[in-house]
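Accompanying notes for the structure given below.
Of the protein chains in this complex, all but one are displayed in their positions.
Right after this comes chain A.
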Amino acid sequence: MVAREPSARTPQSEQRATGTDNTPSSNRHRLTLADAADDRTVAGESDQSPALGEAPPGRNAAAEPAPACHIVESVGGRALSRHLAPPVPPARIIFDLSALVEAAESARLIEACLRSTELTSVVLVDGPLARRFAGLLLNRIPDINVLYILNAGLCWQSGDWEALRDLVGFQRHDPDRLKLLTIDDALTGAVTALGGSALPCRLRPVSARRRPRMGRVALLIGRGTGETPSHGHVAAIAAIAVAEAGDRVGAILVPEEMAHLTALLKSFGLGKRLLPYLTVEDALARLAGTPVVYVAPFPDGVVDLEALVVLDQGGLVLVGPGAVPLPDAVADAMSSPYWEQADELGVMLGALVQGYHKQWAMLHDSIREASRAPAADRATASPLLMSPAA
């Protein structure tokens, strides 16, 4: 999927909306142009969020880097793209690799997009497809610069180290065109040890969203990255939270493939609340307007893209350290370095459920206050990195 930002509508989306799409049928189901409003419907409806396409209040537009094409994977990657703070250039076009099958076809489409929009910079957000795609993009389109956003931790069991080694190899071959950026500076040393160089980048907190309605709070159990392939503590956390908050807890949504987690939750007497879900988007669609807490405390140091999606949709989270950028005012209530201490996190989750709207208000008040702060306070823009338009 290609999402165009910040314009509200594109000819293609108009075609789609009016049923006059002339895209060849072989591509129609895989390639759709969507405007950014698709992702920001809730924001657009909310009077608490900045209008689409406008720089947030107080932002120094002159200091903002020129926009770029962001290449992401899935809705989580799109969420991460929106959280990248300057000096990473903002997205003018978002290209979602997950909807496409062939890398060569994806590269051809991106090339066409870049030429038509005269963009010369691409921000590649880390992911299995992006890793394979970086070299192809550099080889195929000689006049673009690529900023590759490395996640804050490595999923060792998913081949991240080998992928990092390949990326550094690309960088060493073409250092002027490929810059590696690492969230929270986490992988700077590792990249250096492999003979490359990495620059730090930061994430900014979520945008303000519409307040969910009152009612019972749903728990959405996250999958995690798979690097910690166990949810035993999550089952205990949910059981303790239900004991704490009672009927304030509504449905507990569990990834449908997690049979053992489901069995554990049933063992703890929570069987009647369980609902399976396939993807976070589907789950959130079912929970539209319902207060929801995303529960996935893991230690991996990797940014939790699904948690970002939930925050973007107006939910709350209970996550491990560094999983998502949270304002200080709520960080201790929604995150703990002692992510496995189920007895403590169960009580935290119970408190989040019982004080849901208070916590929600604290989160969004913090976000609004942060957005009013001078730009220099919000993002300590290091002298970049790279001129995206260069």
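Here is the rule we use: contacts are C-beta pairs under 8 Å (C-beta built on N, C-alpha and C of every residue); 3 or more make two chains touch, one makes a residue touch a chain; residues count from 1.
Heads up, the rule we're going with is that contacts and distances are computed from a predicted model.
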| item | value |
| --- | --- |
| Name under which UniProt lists the unshown chain, selected from "CpsD/CapB family tyrosine-protein kinase", "Electron transfer flavoprotein subunit beta", "Glycosyl transferase family 1" or "Xylose transport system permease protein XylH" | "Glycosyl transferase family 1" |
| Of A:Glu111, A:Asp174 or A:Glu227, the residue in touch with the unshown chain | A:Glu227 |
| Which of A:Ile94, A:Ala152 or A:Val330 contacts the chain that the document leaves out | A:Ala152 |
| Touch with the omitted chain, as defined above, among A:Val123, A:Ala235, A:Val317 or A:Ile367 | A:Ala235 |
| Those residues of chain A which, in the complete complex, touch the missing chain | 127-128, 152-159, 161, 165, 182, 184-190, 192-194, 223-236, 239-240, 243, 257, 260-261, 264, 266-269, 271, 299-302, 321-322, 337-344 |
